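Here the complex is missing a single protein chain, while all its other protein chains stay put.
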Amino acid sequence: MTQLILEQALNGLQFGLMLFLLAAGLTLVFGIMDMINLAHGSLYMVGAYLAAEVTQASGSFITGVGVAMLGTAVLAVVLEVVLLRRLYARNHLAQVLATFALILIANECVRIVWGAQTLMLNAPDALSGPVRIGGFLYPSYRLLIIGVGALIAGLLYVLVARTRIGMWVRAGASNREMTEALGINVRLLFTAVFAFGAALCALAGAMLGPLLAVQVGMGESILILAFVVIVIGGIGSIRGALVGSLLVGLVDTLGRAMLPAMLRALFSPEVASSLGPALASVLIYVLMAAILFWRPEGLFPARA
Amino acid sequence: MSEGLDLLLDVRGVSKHFGGVYALNNASLSVVRGEVHALIGPNGAGKTTLIHVLSGALPCNGGRVVFDGNDLERRPMHERVTLGLARSYQITNIFTRLTVLDNVAMAVQSRVRDWGSSFSFWKPFSLDSAIIGEAHALLAQVSLSGMANRLAGQLSHGEQRSLEVALALATKPKLLLLDEPMAGMGPEESERMVGLIEHLAQQVTILLVEHDMDAVFRLADRISVLVGGTVIASGSPEAIRGDAEVRRAYLGDEVA
Amino acid sequence: MGLYATTTRRRIAAVFVLLGLIALPWGMRLIGQEFYVSFASRVLIMALAATSLNLVIGFGGMVSFGHAAFFGAGAYCVAVLAESGVTSAWLAWPAATGVAAVLAVLVGAISLRTRGVYFIMITLAFAQMVFYLVVSLKTWGGDDGLPLLQRSAFGSLDLKDDSTFYFVVLAILAFVLFMLDRIAHSRFGRVIQSIRENEVRMEALGYPVFSFKLVCFSLGGALAGLAGALMANQAGLASPNLLHWMQSGILMVMIVIGGVGSVFGGVVGAVLLLVCEEAFVEITPHWQIGLGLLLLAVVLWAPLGIAGLFGWGRNRE
Partner (left out) sequence: MRLAKLVLALAAASCLGSSVNAADKVKVGFLSTLSGPGAGLGVDIRDGFNLAIKHQGGKLGGLPAEVIIADDQQKPEVAQQITEKFLKKDKVDFMTGIVFSNIMLAAGQPIFDSKTFFISANAGPSQYAGDQCNPYFFNVAWQNDNLHEAVGKYVNDKGFKNVVLVAPNYPGGKDAMVGFKRFYKGKVGEEVYTKLGQLDYAAELTQIRSLKPDAVFFFLPGGMGINFVKQFVAAGLSADTQLFAPGFSADEDVIKAVGAPMLGMFNSSHWAHDMQNAENKRFVADFQKEFGRLPSLYASQGYDAALLIDAAVRDVKGKLDDKEAVRKALEAKRFKSVRGDFKFNTNHYPVQDYYLRVIGRDDQGRITNKTIGTVFSNHADAYVAQCKMK
């Protein structure tokens, strides 16, 4: 039993880090530019499609991931310079709508280029099976995701907390005017951060492709989860995004694993079997609502 | 020292800290009904923080505030206004996209307690002649009658400061908290504002935060000095002028 | 020109549009295109839903991303009542409005503690909860939705007749718009619009801002419930799709296109969006690109919406 819980906790950690890959870029863009970018999910989709295409053409997953990150970052720069820049000064509603429009456009463009069918993107053979850790088998590819997620978390921590660029970024997140007054080229900084966020996004898309379906609309379903994560964590805070994703990952996974069994102990099997999955599927939203009720600015508000 | 007087506002040992930094540290202050009480102090002494705490914009971390016999703890901002505690803002805070008249009417309306009060959904506001009439009267008081139909955002700085005062006044306060009403004004505008405050002082108790020492000493019946989050002295202008500690801590480098 | 303006000229224009809409069923019958009467009912219902959201976002300044919950609640209420034998519109429609209002009070009471993006997300969270709960409920048809086998009974009027139904919808919409116009110029309307402009100052003037926002939010929810009740009647189905977050998004799109905070913004947006959709669909299967570009253009070049372009917006600075 303990081992089962342990394994489920590992699943939760893995799902959380998976979300973190996407949430990190989102929270950066959000925190620094005060910009709600729904098209983040589209960048994730583009990343996954590029990775699938290049992996199939070149036969190398790593090449696929690399090209996807680069390609998506370039696309992001173009997008930022041409369009998003005009939106920074606008209110959230305008940003939501403009980037919602980008989702529609991106989905159709992908459909035109790649068709409506789902694309194939598989893990390299070496990572396609499970490995034994302790008393149980665990998919090696999921371990890789845990590794990459932890690596990115560490990298971001060093980058944001220890480097000069990170200092600017933090300054930009807490007080944009002041940063500008210090003579930092905020425009360039924003473009760079946006491209970086997009590359992270593409990394997430490419890394998750082998576990999830690479298809049109894949961005929207995970985007909402990513938003839940950064809102729980506090917008603009990398630490918040990490804590938020782990919290969401654990609560969602453990809820799905435990809730039906727990309810069965309390109610009749019929009630439990209909109530359990229903409750489990709304658990993270309940979590978010509860956290926002007690902490209306999330767990780690970036702008104190 | 203020026993036996008719206290309108009694601030007892209020503290407020942000993280580890104390903006207010056991600050005490009392305002007597009918007076103009000035609060002075160097930059960063905690004057605006005190105004925020009094008006309910910020919760305090300790101490008590009693206003007109009511303990203000946990009362939201709007209830304090209803009790008769109104404020103006240091940085002009008006409805720039409304007309001047609408600004004041909005403030007058907050007091209306007739049928449905502000939860009246149907009757066009334009027929609320009582409110509109009162708003015009208030505008006349602050000499903005000619501007009634201009957008508030188009007024000059001095006019906006006057409007700011009119908004606070429109709630019919017992105590008016004026946070640096003369901030950013030229000498002429300041002079007009001093005249306005003198005029208002006949109707309402005023707690005035101000940097302009000439104005303060002209207007105030009593003065409190806030330094480092603590009130170090309270008394008549003459007493404050003569207070050695005040001179050392604050006035020394400005007046002497 | 102030903040809350609807000029007499605009009201006269509205009367003419109304007359045109009243004539529409006869016109369509004349050219043998009765189908468009039913299409028009749908457009008007969406216009009502969008208008209800405009009250919340445009007038109250609360960017709610969960409005579909109230829209869907109204639809399900009518369908559930119909299943248990209550088919009278006089009972079912007010009930739908009431249920949506109660739901909105609950959601609003919690959500309005937050601001900005947090508010957007917490309203979305509540809508998602409602969506998943309804989809998993077999008694309410799950993802099949709950069919409404016949339209509600509305006195002696036969709502099965498309034209009759259209007139009822039109009458309700016209009344709601008239009501919204009245509200916009009432004391309450002025208060919520001023809260949108400067919330802190309103609190400092002694207004219980939270209560005003909650009332406005719930009123919007109630009207959305009414729209939902009509939608269930029009489609013959309470579909979980009405509760989906995309529905909230579409309603938002409508008011942004039409004009945020203008009385007719929701109507203009709904008409424009649905008619464009209808037209684009015939041109290309990739019509969503067209929709996306239209939306981008509006956001970038017509921030006050189409209504704003023609000076029907809330202000002209």
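The chains carry the letters A, B and C, assigned in the order they are written, with residues numbered from 1 in each.
Assume contacts are C-beta pairs under 8 Å (C-beta built on N, C-alpha and C of every residue); 3 or more make two chains touch, one makes a residue touch a chain.
Just so it is clear, the structure is predicted and the values come from calculations on it, not from any experiment.
One chain is not depicted; across the entire complex it touches A, C.
Interface note: of A:Leu87, A:Val214 or A:Ile230, the residue touching the hidden chain in the full complex is A:Val214. Here one chain is not drawn; of A:Asn37, A:Thr72, A:Thr179 or A:Ser281, the residue touching it is A:Ser281. Only one residue from A:Phe15, A:Trp168, A:Phe194 or A:Phe227 touches the chain missing from this view: A:Phe15. The missing chain, though absent from the display, is touched by one residue of A:Ala171, A:Ala199 or A:Ala257; that residue is A:Ala257. From the options C:Leu237, C:Ala270 or C:Leu304, the residue with contact to the chain not on display is C:Leu237.
Listed by residue number, the positions of chain C touching the unshown chain are 31-36, 38-39, 42, 132, 135-136, 138, 141-145, 147, 149, 231, 235-237, 239, 241-242, 279, 281-283, 285, 288. Chain A residues in contact with the hidden partner, per the touch definition given at the top, are 4, 7-8, 11-12, 14-15, 18, 111, 116-120, 122-123, 128-130, 136-142, 210-218, 221-222, 225, 253-254, 256-257, 260, 273, 276-278, 280-281.
The rule is simple: only the chains that are shown with their structure count from here on.
With chains as nodes and touching pairs as edges, the resulting graph is an open line. In whole angstrom, the spacing between the mean C-alpha positions of chain A and chain B is 48. Rounded to a whole number, the gap between the C-alpha centres of chain B and chain C is 43 angstrom. Multi-chain contact residues of chain A (touching two or more other chains): none found.
On the chain A side of its complex with chain C, the touching residues are 30, 36, 83, 86-87, 90, 92-94, 96-98, 100-105, 107-109, 111-112, 224, 227-228, 231, 235, 274, 277-278, 281-282, 285-286, 288-289, 292-293, 296-298. Within the complex formed with chain C, the chain B residues making contact are 55, 57, 76-79, 81-82, 86-87, 89, 93-99, 102, 106-107, 109-112, 116-126, 128, 151, 167, 170-171. Residue ranges of chain C in contact with chain A, taken from their complex: 57, 63, 65, 110, 113-118, 120-122, 124-126, 128-129, 132-133, 136-138, 245, 249, 252-253, 256, 260, 286, 288-289, 291-296, 298-300, 303.
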